[in-house]
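Submitted below is the structure of interest, expressed as structure tokens.
Every protein chain except one is present and positioned as in the full complex.
Chains here go by letter, A, B and C, matching the order in which they are written, and residues are numbered from 1 within each.
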Amino acid sequence: MNLLPDSQQQEIIDATAGFLESEFPLSRLHESEEPVPISRELWQTMAELGWFGLGLSEELGGTGFTLAEEALLFRELGRVLAPTNVLAASLAVRVASLAHQSELAESIIGGNQRVAIAETADMESTLGENVTGRFRCIDGSDVELVLCSSAQGFALVTRDALGQGDVVPCMDEHTHLEIFDIGGLPALAFAPTEMDSIQNRGSVLAASMLVGSSEAARDQATEYAKERQQFGKPIGVFQAIKHKCADMASRCEAATWQTFYAALAVRDGHADATFQASAAKLLSAKAATENGQANILVHGGYGVTAEYDAHLFLKRSHVLDLLIGTHGEHLTRVLHEPTAA
Amino acid sequence: MNLLPDSQQQEIIDATAGFLESEFPLSRLHESEEPVPISRELWQTMAELGWFGLGLSEELGGTGFTLAEEALLFRELGRVLAPTNVLAASLAVRVASLAHQSELAESIIGGNQRVAIAETADMESTLGENVTGRFRCIDGSDVELVLCSSAQGFALVTRDALGQGDVVPCMDEHTHLEIFDIGGLPALAFAPTEMDSIQNRGSVLAASMLVGSSEAARDQATEYAKERQQFGKPIGVFQAIKHKCADMASRCEAATWQTFYAALAVRDGHADATFQASAAKLLSAKAATENGQANILVHGGYGVTAEYDAHLFLKRSHVLDLLIGTHGEHLTRVLHEPTAA
Amino acid sequence: MDLDLSSEDERFREEVRDWLHENVPKEPAPPYGPEYREYCRQWQRTQFEGGWAGISWPSEYGGCGLPPIRQMIWHQENARANAPAVGVNFVGLNHGGPTLIACGTEEQKAYHLPRILRGDIVWCQGFSEPSAGSDLAALKTRGVVDGDDLVVNGQKIWTSYAEHADFQELLVRTDPDASKHGGISWLICDMNLPGVEVRPIKTMTGHSHFSEVFYTDVRIPLSNMVGELNDGWRVTMATLSFERGTAFMSGQIELAKVVESLIELAKNTTGPDGRRPAIQDDGIARSLGMIRAEVSALRCLTLASISRALESEMPGPEGSITKLFYADLSMRVRQLALEILGGQALERTPQGWTNEYLGAFNVAIGGGTSEIQRNIIGERVLGLPRDRNRK
Partner (left out) sequence: MDLDLSSEDERFREEVRDWLHENVPKEPAPPYGPEYREYCRQWQRTQFEGGWAGISWPSEYGGCGLPPIRQMIWHQENARANAPAVGVNFVGLNHGGPTLIACGTEEQKAYHLPRILRGDIVWCQGFSEPSAGSDLAALKTRGVVDGDDLVVNGQKIWTSYAEHADFQELLVRTDPDASKHGGISWLICDMNLPGVEVRPIKTMTGHSHFSEVFYTDVRIPLSNMVGELNDGWRVTMATLSFERGTAFMSGQIELAKVVESLIELAKNTTGPDGRRPAIQDDGIARSLGMIRAEVSALRCLTLASISRALESEMPGPEGSITKLFYADLSMRVRQLALEILGGQALERTPQGWTNEYLGAFNVAIGGGTSEIQRNIIGERVLGLPRDRNRK
């Protein structure tokens, strides 16, 4: 038993962080007030890095790592507020693979088809051979595939088949939000919730991105508290600020270890996998939104300006919070599913 | 419009505070770990001060003041953690008077019969000509009358008729708690909830005691924060303590003015009287319990000792919180009753 | 203690109601730009001409000279009539003007007060600086006496409606060698003077609520000083007491309306279970009830301020309790809206709850952060010792 990343995992973290720092600097979000889709070139590079099949076995065409390494990758993606398409692709590969659509899986792994995720927006949606219902599609302006998500599982459809949805301005101006009303569209591939613990995998990956966002917000607030001077002192001297940062750290720590634990429990097929995955999603969503709010408050007036990063983390945390199940669904699961021994 | 006490009201406050300081010093609660009933002599003195009929008109045998002055009296009683019998007597007088039991009313006003309040403990109780159900009787070890309280109103019965209840140790060791299962006992007098806004009056008086308790806790914490030294400074210098005290002050202020407003709205029969009375009860209960908790935390280790006062306020706030309706009932009212214009 | 409105008060309310019924503009306010300024000014002029401007301001300067409760009635009736918000006239009416009334010279009062009431001139605030936020007295913008003028150089920030303003309440350091609080002066700065430059700041809601203002050799006549040279901190405390005190009267009424619309939202939105309306969720119903009770307590806090104003001209430090309570409640109201909306919260509309949520952070920070209010409550209301970290 060891929750700490081992040396090979640490290498993945370091390499990913380095790549993202140059390819996804936060400054990019100040250059545009519109969502910026990931370019074809960059998508191709990610494919070559093996990201989309990172957790899939090599015999199925993947990179041969596990959900644990995926969690580490997505934490880094969350830190830099990367679009959700990598998460969508990662789940889509697995859905295609589970549905024995190996060509489709290979095509996504190879970066030939880009994917967005669409979360159910009502209780009437049905997912299966066909897809019906209202869905909120995230970061889907320039993709080939859409992965529809609900409590029933995941279904993959082509973007073209969805036609023109209702594009709505998103709370997060860098997130493309489009609403689709889908009526009986045949799915390219479908995986029900329980199959290969697919929904729990999705929860863990979303949780990992939320963890990354909450940690980045903690780090930003802490850095600001060290630099910003008022009353002749760095504001981090004052307990009102210092204790806010301490609470941010506490929320991060709880969310991080719960999420790592969940990644391993899901990967290893433990009896408490569903409990752990939902607990990870809940704690990381709480950490990301509350740290997002606290980061703004630590920044004072600057926190509400478009020029500073602080608001970006809060807005993105609300987007990520929407993915893979509502609070209510996860809370019901953590109340009724079996916990760890 | 003026929410501040006028000079005559200020005199009532000052006189009451002076009397209570000598008759109900907090030190009395460290001399005994048992409930100490109010002595017959002291009860008689209170009667002579006109407390039990303070808000009743002179023609009905009362002192001729109003609910506003009663609120000020009960705030002072709350400050010194006085037993709830004065509240019980004050409501009992009105119930007797409304039921045209003028002799009974006079007897209570004159201090000849002491009263305790018993709050319903289940949803099956019924109050009317007869009383049925389970009731938690507070401070009823040495009284002649018991005022049963539920959402239906108030019914007065004799203590003797109740026989021996189930005496249970109370969270607050200075509160006598006895549970009665009553089956169809005839009431001496009954007043339904709406009559003369009797339940709203009860809510305002309970709220006033809670306000007093929350203010006393704020004052104790503040005094301690000025005196107690750590790191070579009074602990009140540190924001962790200073801001806790500030939040205590904020809760008090909100509860106090809401309660005063409610006293006037109920007295004057405004359309929003029920809303205001329930809002007062909710805010004052929140202020008293949260300030009770904060006061303990400000006191650090000393806060959990029996020797200091801090715990007494927390415990009593939970007792007072129980009186005149549950949180759920008051929350339903504030959500659905009309508010101020 | 009484809630009674005199029969004169009641008659006043009737008159206000009738007048508003006739005079409230039919067209909504433009969202921003010069049209918004004109709309606000026109509505102020309409009020002035109707005899309703400056309800509790002295009559010699064009006000009505009425007790503060009438101001409250005025705000209540405005809310009921859906009258336009005060907009660009906020600073002039709520703390610039009151500061002049308390501390200005006869000339200053005679010139500015009637013009503020008539909507002729718009005021803005020039207090905070990039490195003087919570630590307001650390301000560095310099004012050097030169003949009959002060020559001002420096920068201000967080100035609401700067681009619309004619005048500014401006704090400058006039004695750099004096103690931190001892070398500050309070000026009336004409925003059209050469050397004043306004640069809007974009906020996270996508709007520009406030600006930076830069001063390069701006010559302000010494006659525009309020209070004595280097005695501006005393005047500033008056301004802040108005800002944290009575200025919340209309904000409180506005928030009460927001809460009622939140209840409507909970009736018309599917709740967390995806089936029943949100208001049927036990937890959400309780939160709504408590918030409704708290907005009532906020109203009572305001009435207590009005009651205190009958005895003293200047709002006391208790105003910081109102501000703190207001900021906290404002935030929680919007957080509850987000909880009710669920995934729908992502969908952003200009007047919608999502923008309200993002905008609520302004309330918790502007006019002094909640931490600063807690310092004031701790030190000036409760008498706790001052923090030695704060130089």
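Simple rule for what comes next: a residue touches a chain if its C-beta (ideal position, glycine included) is under 8 Å from a C-beta of that chain, and two chains touch if they have at least 3 such contacts.
Just so it is clear, the model here is predicted, and its values are computed rather than measured.
Contacts of the undisplayed chain with the visible chains, over the whole complex, involve A, B, C.
For the chain missing from the display, the contacting residue among A:Thr193, A:Gln258 or A:Thr289 is A:Gln258, taking the whole complex into account.
Considering the whole complex, the residue from B:Ala15, B:Leu42 or B:Met171 that touches the absent chain is B:Met171.
Of A:Leu56, A:Val93, A:Cys170 or A:Leu282, it is A:Leu282 that touches the chain left out of the display.
Counting over the whole complex, subunit C has residues 272-273, 281-284, 286, 387-389 touching the chain that is not drawn.
By the touch rule set out above, subunit A reaches the unshown chain at residues 1-6, 9, 68, 218, 222, 225-226, 233-234, 236-239, 241-243, 245-247, 249-250, 253-255, 257-258, 260-261, 263-265, 268, 270, 275-276, 278-279, 282-283, 327-328, 330-335, 339-341.
Seen across the whole complex, the unshown chain contacts subunit B at 33, 119, 121-123, 136, 168-173, 175, 177, 179, 229-233, 235, 237-238, 240-241, 293, 296-297, 300-301, 303-307, 311, 315, 318-319, 322, 326-328.
Here, only the chains that are shown with their structure count from here on.
By C-beta contact pairs, the most connected chain pair is B-C.
Look at the CA centroids: the one farthest from the centroid of subunit A belongs to B.
Once the centre of each chain is set as its mean CA position, subunit A and subunit B turn out to be 52 Å apart. Our note on geometry: subunit B versus subunit C, Cα centroid distance of 38 Å, whole angstroms. Contact of a single residue of subunit B with at least two other chains is seen at positions 238-239, 243. Counting partner chains per residue, subunit C shows two or more touched chains at residues 371, 374, 387.
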